[in-house]
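Shown below is the structure under consideration.
Every protein chain except one is present and positioned as in the full complex.
Each chain gets a letter, A, B and C, in the order it is written, and its residues are counted from 1.
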Amino acid sequence: MTGQPSQTIRVAVLGADGRMGRAVCAAVDAAPDLDLVAQVRAGDDLAASLDGVDVAVDFTVPSVTEANVRTLVDAGVHAVVGTTGWTDESRGRISDHLAARADHGSEVGVLIAPNFGLSAVLAMTFAAKAARFFESVEVVELHHPDKIDAPSGTARHTATAIAAARREAGVAPSPDATETGLDARGADVDGVRVHAVRLRGLVAHEEILLGNEGEQLVIRQDSFDRKSFMPGVLLAIREVVSRPGLTVGLENVLDLS
Amino acid sequence: MTGQPSQTIRVAVLGADGRMGRAVCAAVDAAPDLDLVAQVRAGDDLAASLDGVDVAVDFTVPSVTEANVRTLVDAGVHAVVGTTGWTDESRGRISDHLAARADHGSEVGVLIAPNFGLSAVLAMTFAAKAARFFESVEVVELHHPDKIDAPSGTARHTATAIAAARREAGVAPSPDATETGLDARGADVDGVRVHAVRLRGLVAHEEILLGNEGEQLVIRQDSFDRKSFMPGVLLAIREVVSRPGLTVGLENVLDLS
Amino acid sequence: MTGQPSQTIRVAVLGADGRMGRAVCAAVDAAPDLDLVAQVRAGDDLAASLDGVDVAVDFTVPSVTEANVRTLVDAGVHAVVGTTGWTDESRGRISDHLAARADHGSEVGVLIAPNFGLSAVLAMTFAAKAARFFESVEVVELHHPDKIDAPSGTARHTATAIAAARREAGVAPSPDATETGLDARGADVDGVRVHAVRLRGLVAHEEILLGNEGEQLVIRQDSFDRKSFMPGVLLAIREVVSRPGLTVGLENVLDLS
Partner (left out) sequence: MTGQPSQTIRVAVLGADGRMGRAVCAAVDAAPDLDLVAQVRAGDDLAASLDGVDVAVDFTVPSVTEANVRTLVDAGVHAVVGTTGWTDESRGRISDHLAARADHGSEVGVLIAPNFGLSAVLAMTFAAKAARFFESVEVVELHHPDKIDAPSGTARHTATAIAAARREAGVAPSPDATETGLDARGADVDGVRVHAVRLRGLVAHEEILLGNEGEQLVIRQDSFDRKSFMPGVLLAIREVVSRPGLTVGLENVLDLS
């Protein structure tokens, strides 16, 4: 939705035959400022597929994503990575590799993001920013009832960010006089209560409630469909070209300050 | 809010110096179709205060409320009772007493209600009516953080009514694939999940979520202030005069069918 | 979701090749107590397709639905009708036809419903029931931005039902001191304010807000997907067999009293 670059960006999609990969191909195809120049599948020779590619989007599998990114960096291709399974260690290795290349003049950018949903990423970011101004904060996440884990990874991540922001600001824990009843779906994540609702008909939703005497701020996010990730992926493609080095998290290319 | 009776109803308030009693006195005073003719306090002679009274409202204390109601019935005065502490046994005794008097031609009505909040009573009633039509149902209650119990009595009552309605209709339990995480504030009440949020700034709120594939029904109720009980009390005063015998629960005089 | 009948109901679907018809076929097929015995398409001989059919579901087109229903009634087949275009006159003709047949012992039932979404029908019904107990009531409907009309038919229908219930109970209009600003999407429907939000990402949603001093009741309904109509259609199939004569509106087979 942001201002369009003057020049078309040539995009390769890695994992182009996967569920997310196909959706990315369609979204890139439909964007007037992006040009889908390569669809790379498992077994294809990646290095040989990168001629004239500006940005590669990796939605492959944990076992190959790090090697893919290394190949992209060496080829001078910017990378947007949505594949899961990255650890502090693997991110550290890519960061070191980028730094080494930068010494030789490379300006390649790599963006690794666990979540490309703009509403999800913004909800989490705003909640963390607001957390230190309120006496109380709790999180409610709501999902379809076939989900196995509770609370959701997104809600845990949100609560962790809220807890860190409050700790840093020296805010006291949310008050709670309850003497009974710790038997509901959810968890205490770093001192932040997370409630997990499971309801047929829902997809993935998160609500952060922040309260002071006489006021409440509620930040709610609804993901109705996987299509919702595409605006975030496109935005990442457009931003990564001007952000050399490693960036982790879509929120860090949103210029929210 | 319903149609006004053609004749003024003369009202006595028992416990007129208590917090709720004072609010009832003010509300009765402000209603054009009601006439506040007696304010009875602890220590006053109740029987001697009932001359010309049509309806008495009892917001006293558990230790005296049953004796009060018995006195009212004997004096032929209808009773609206908001005092807590009633049990199946004490309600049974009043019911028997009313039946015995009815044999002698008495048409006195007694309404005992644990909750006069119209939005709370309607939310609970609608949720129970809707419960058998949905695959999933969960309850979220939200209160100020000084509350000691969780979940709230109202939420427990709601969940119990939902569970009974689903059991009677032969509905399967709400689906739930969760394998982790039962460590949040709340409870499983008769198979219905109740989540309890505690947040500074809130008063008393309840949300019932009902879901089917592709759809959701949410019934939410907010009590911001004790003033919210007054419309229910006034409605009870107007209805009890035409409902001989014992009625338990405001929902039973709302004609919701 | 209600109790299962002891015997399988044999179902025909008229308009089986349409979008809704296909969804109904799939839903009937998946229901253990229903047996899909006929799929009737435009051009098929309807009368010849009804051997052994208990209930027929009509999702055809306005130009043929009345003739279809007449054929079904004559064949002794119960009818569930979701086709639009019915008028007071065409409903009257079917009602008369059913009455004439009932004189000869027919117990055929016909259910014509403009909306099979359980959450939508329940929201509307509950809102109408609650409307007389609150000083204020307003309606907010939210839809995708490609919708041409505002407010939606469902919201207009809801507001009309609310207005009728309040008028019947002698309730004053919702208070409103506003002296400026009647330039937003929506309408005043029989004295009830209806606000229309249009937002990419949404499907069809309605929220009824009811308020008294110190309290609020909110009834919200979300339709995320056409699949949400199926539980209502299945319920209608199971109920119509025991409801001779004409019934208009799904709410009238829900036994909400």
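Operating definition for what follows: a contact is a pair of C-beta atoms (placed from the backbone, for glycine too) under 8 Å apart; a residue touches a chain by one contact, two chains touch by 3 or more.
Remember, predicted model here, so these are calculated numbers, not experimental data.
In the entire assembly, the chain absent from the figure touches the shown chains A, B, C. Note on the undisplayed chain: of the listed residues A:D17, A:D44, A:D146 or A:D225, the one touching it is A:D225.
In the complete complex, the hidden chain is touched by one of A:G21, A:G82 or A:G117, namely A:G117. Take chain A: the residues that touch the chain left off the picture are 1-4, 117-120, 122-123, 126, 129-130, 132-135, 169-171, 210, 212-228, 230-231, 235, 254, 256-257. With the whole complex as reference, residues 134-138, 140, 142, 145-151, 174-188, 193-202, 209-216 of chain C touch the missing chain. Annotation for chain B: contacts to the undisplayed chain at residues 201, 203, 222, 224, 228.
Methods note: only the chains that are shown with their structure count from here on.
Spacing of chain A relative to chain B, judged by their CA centroids, is 47 angstrom. With centres set at the average Cα position, the gap from chain B to chain C is 32 Å.
Distance between chain centres (mean CA atoms), chain A to chain C: 41 Å.
Residue numbers of chain B whose C-beta contacts span two or more other chains: 134-135, 210, 212-216.
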